[in-house]
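A single protein chain has been omitted; all remaining protein chains appear in their positions.
Per-chain residue numbering starts at 1, and chain names A and B are given in the order in which the chains are listed.
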Amino acid sequence: MNADVSPVNSANAPSESEEALPGAAENGPTGERPEAAYLLGLADDAMVYAQRLSEWMTNAPQIEEDMALGNIALDLLGQARALYPYIGSIDGTGRGEDDYAMLRDERDWRNVHLVEQERGDFADEMARLLWFSAYQVELHTALTGSSDDVVVGVAGKALKEVRYHLDHASLWVVRLGDGTAESHRRMKAALERVQPHLAELFDDDDASVTAAELGVGVLPSSLHDGVVARVRRVVQEATLTLPDASPWRSRGGRAGIHSRPMGYLLAEMQHIARSHPGATW
Amino acid sequence: MYGNDVIDPNVPLNAAETAAYDEAAAHVEGRAVGEASQGGFDALIAADQRIEPRDAMPEKYRETLIRQIAQHAHSEIIGMQPEGNWITRAPSLRRKAILIAKVQDEAGHGLYLYSAAETLGVDRAELLDRLHDGKQKYSSIFNYPTLTWADCGAIGWLVDGAAIMNQVPLCRCSYGPYARAMIRVCKEESFHQRQGFEILWTLMRGTEAQQAMAQDAADRWWWPALAMFGPPDTGEAAKGGGHTEQSMAWGIKRFANDDLRQKFVDMMVPQADKLGIVLPDPDLRWNEERGHYDFGEIDWDEFWRVLRGDGPCNAERIEHRRSAHEEGAWVREAATAYAAKQASRRQESAA
């Protein structure tokens, strides 16, 4: 970790490298590698969703479910923690996990809007988890073929985890959809509410294109059909249908343009670390 | 100990009770010499054997256990809250992961304990209802707020430390399922206390503000932690008619509240010194003659006041728990409805 790098300067590093070095040599003059920006998107998705899922602890519908959602949150947190130090080693900043998690401002986060949305009811969470874990299953399956050994390692471990998450979400979506009239209504509404935040998962932003060209990452658009097929099967079994595309859709998370809940999420997550600059915990 | 209060002599025997009667009669006749493990409740207790779920047992024993195990389970579940509300604010990712795992453990401990209570023929939903209705208590310690990050350290170090002191003897409790649940719980608790100590240890070696935070947390949690062992039950207080004597005779409780409290103080004072934390008790000093630390008077008025509902967080804790439960009702119903549909579908396809 490089203590000399101030958070403000260092936080800009990923986007700078993304613009300065598209398609450039794998190692820039300062050791910056262009795929860092792409990996930051993956890490931030996992980090922010872990934060949201952890809010379920003490709030789940059954105590067993507190534990299950806690486990999923821990898996995602582990994925983020595996990626951040590696990103720090290739984006030229040398930052550690807490520099990324605790000291970046909203505009420097690269996660999609889906994961930052506020916690809704249990159906909302299962709709989000179904889509996100289906996406992660496709993503990490593809990333096990990455040209980067570290990414292959992270993806291999994550794949086992996210298959379980998908399984968990699927069981619940089926039970809520095919349960009582009320649960059916709620599950249907939840699938509609999550809909506007899905397209963003499959946007081919600059960082993804670069990473895909380097063989490190995959084009998000290439994951779309596989993810939808996985989700569709579950939704059908749940006696529901996938809602039509909504008139609006979220955009910009990968470029640091976030929705209203993100600032509050960061305020809560970061305030202690930021109140005590330089402190160790 | 002889006599068997399972059989009420005023209730006429019927055929279904014959076996139990024979057992009791055999026991009274003293036939059970050398066969303690085959004998009735009292013989099993006398031989320090475990009572298992479907053994005959005195009603009071069963009631006491249901109350105690349920209260213990409720404490774990309510105990998720004070630390749970720091998960989203943990100051580092390492601490966040530890805290999630710890709160998960508490949920797990609650589940182990509810399942032990259920072996006594009571349903978990009923126990939760009694918690939500205020008919059953949980440890009063969780009616205090967690004001700063250091409170997560103080809870691990002091509250979990006191809990372990209370719980280790319960691994030898006379009721088998409770004892086995406690073995699992205690194994997991020691991680909790160590992580609490580590939080404080890190804070005490940190900035001035961090040190002050740690000291403040210890100041607020020390006395409530001492009160966790329960009201005095030795010496004069032993004549007060508490539960201790009967619970000890039944092997549900192995040590008196006061003895465990003294052991706790003796263990914690050197640890506080090591941390550099000053325990908030001017009367705390080593007593050479007793071979123990003397400590000041616990504010039992406060203890009873908080226990009876007038603590800083009583209403908040129950409200949180109750609303999570109520908001989850439609989810639980949906899963039940789906299971019923699946069962009837299976029947139809089999037909």
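Keep this in mind: a contact is a pair of C-beta atoms (placed from the backbone, for glycine too) under 8 Å apart; a residue touches a chain by one contact, two chains touch by 3 or more.
We take it that contacts and distances are computed from a predicted model.
Look at the chain that isn't drawn here: its UniProt entry, checked against "Peptide/nickel transport system permease protein", "Beta-ketoacyl-[acyl-carrier-protein] synthase III", "Na(+)/H(+) antiporter subunit A" or "Ring-1,2-phenylacetyl-CoA epoxidase subunit PaaB", names it "Ring-1,2-phenylacetyl-CoA epoxidase subunit PaaB". Note that of B:I45, B:I98, B:L120 or B:M204, the residue touching the chain absent from this view is B:L120.
Note on the undisplayed chain: of the listed residues B:G161, B:P177 or B:G311, the one touching it is B:P177. Residue A:L171 is the one among A:A82, A:V152, A:L171 or A:A255 that touches the chain missing from this view. Residue-wise, the contact with the chain that is not shown comes from B:R332, picked out of B:H243, B:K263, B:H292 or B:R332. Residues of chain B in touch with the missing chain: 6-7, 16-17, 19-20, 23, 38, 52-57, 59, 62-63, 66, 101, 104-105, 108, 111-112, 115-116, 118-126, 129-130, 133, 135, 176-177, 180-181, 183-184, 188, 329, 332, 335-336, 338-339, 342. Although one chain is not drawn, its touching partners on chain A can still be listed: residues 62, 64, 67-68, 71, 167-168, 171, 175.
One rule holds in what follows: only the chains that are shown with their structure count from here on.
Across the complex, chain B is touched by residues 51, 54-55, 57-67, 70-71, 73-74, 77-78, 80-81, 84, 97-98, 101-102, 121-122, 174-176, 178-180, 182-183, 186, 268-269, 271-273, 276, 278-281 of chain A.
Taken together, the chain B residues at the contact with chain A in this complex read 77, 80-81, 84-85, 87-97, 100-101, 103-104, 107-108, 110-111, 149, 199, 202-203, 206-207, 209-210, 320-321, 324-325, 327-338, 341.
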